[in-house]
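Of the protein chains in this complex, all but one are displayed in their positions.
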């Protein structure tokens, strides 16, 4: 299966030998000079393409694959059919990603400012930036070299972007300082007012001024239509390399460490603190003012209501250590079965 | 209650006889020549309007309704007051929808391209398209006849839309092939990069190139601010007639059958496969790589972690067959009650 050339650049062909070297793997059973020109899943990749096996759920597809080569772990190398080369590595997904990125490199920015964009004269743009149709760049914004600002994106007054950032269509940023290589996908909202108000004795709400910023570390990625509120007084901070999927909510004053992974539709309430390498499964949530230690893993849909020490896996609502939750749910299921079914 | 003419076209009057025929129902107790000019809920419809009863929760409103006629099922026809006609049908909601659509037809597109829109010269637009203020249509896009592209919508490079599509304000589409009659509500994000990356031995994340597309079948509808990521290698596919409510997340490589119903805030993780007619309740979620058979129904807030065979109803987190979950929750509630209350 080749990529659709309407949407993706056609591949730069690569030899199998180059591919194996790129993947950091060992080529077995294939001609190192054979050219490949694409990638594809096991059941669709043709004889010009490289595929991979990472999730053993798909191992049954190996014997019938028509790919030129498959990136996989040692254990599975023997299951390939005649004529299909193996690229053997302990990290097949990483190896494959690197081959795919060489075959289909991300298109470089097309430097220039579209005539329909509205760029304030006081904004500073680095070398080689691409600013799309109808983008808006506010007064005093500072944009590093080689950034791409998509159509209809708004980079607000005073916002700072490091080199090589990519801002998707319709995204908006305000009150934000971003490092280099930050990626904001379409429709994400960064830096708006958080949800903060005081209640008067008469029961009316008075907005608490939201006087902080959003600080995005190098290489942070924010998914489509996600929302990251600015701090109320201090800052909201996402540590370097942290990635948010789509439709994630980050409340004011949240601070994450480096390399956190926040899956779609997670909600992190205000003033939570996450260590390095925290992982939160889809639709999980934290109540406010919690602390999660380094490498905590939160299961999908879990609701965390207490601090969690480093290295702990939690699950359920309220979230308990994952093993406790699994046992409790097994006991509950037994309890709910009719005697005749037990 | 009449519609607000600032927002909706005024009704084309209709006779009760025509209305009954449109609904595929039988008119009882009313003059077929009587004119009606609007629709409304049971407690607000006046003597020029038609109403309906579909949810028996509202049956208590029947005796006091002032509507000209009510579309309802046989069982309830006897509860109408004197002077209110019945339009009796086995599908009152469908019948009423058809009457409402005749009285208040959707306004036709207003052909033309707003002078502020940015349309690439290489884009192809069919007959009778309406392109709103500040819309952006990219190079090589192909837009069918009679499409409406709303204000600020972005139809990206190479995107294909069939005839009669409607793209809402601020929606963005890239890497997407859509059939005819597709509706994308405001702010929806279609075709952006999915959430895919490999982890290096040092713990850094490297993005997996996302080389696929989004394929939307005929008559698919995507709710406001929903997100549909493109495939990583193959495609993300929504089958014909499938409808997504607002704020839904569809991960890369998801494939649904025809006529699925995905309620608001559902999250479908990457590479899940849904059969035809699958229904997912609000805020429910699937973990990745699952298969749901035809006509599976997932309860609101359920978290599905295993494959589900066709025709099964599931509920809870982790999701079990709905009856098991109901029994388990009843047992749990009993367990939690104090002896004095049990």
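So that you can tell them apart, the chains are marked A and B in the order they are listed, and the count of residues begins at 1 in each.
Criterion: a contact is a pair of C-beta atoms (placed from the backbone, for glycine too) under 8 Å apart; a residue touches a chain by one contact, two chains touch by 3 or more.
Keep in mind that this is a model prediction, so the values were computed, not measured.
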Selected residue (touches chain absent from view) among A:22, A:242 or A:265: A:265
Chain not shown: contacting residue from A:15, A:37, A:317 or A:337: A:317
Absent chain, residues of chain B that touch it: 1, 3-4, 6-8, 39-41, 44, 55, 57, 91, 93-94, 96-98, 100-101, 104, 106, 114, 116, 132-134, 151-152, 168-170, 185-187, 219, 223-225, 241, 243, 245-247, 259, 261, 263-265, 277, 282-283, 300-301, 316-317, 329, 332-333, 335-338
Hidden partner interface residues of chain A, rising order: 118, 134, 136, 140, 152, 154, 156-158, 170, 172, 174-175, 187, 189, 192-193, 195, 197-201, 203-209, 211-213, 225, 227, 229, 233-234, 247, 249, 251, 265, 267, 269, 283, 285, 287, 289, 301, 303, 305, 317-318, 320, 324-332, 335
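The rule is simple: only the chains that are shown with their structure count from here on.
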Centroid distance [mean C-alpha coordinates] between chain B and chain A, Å: 27
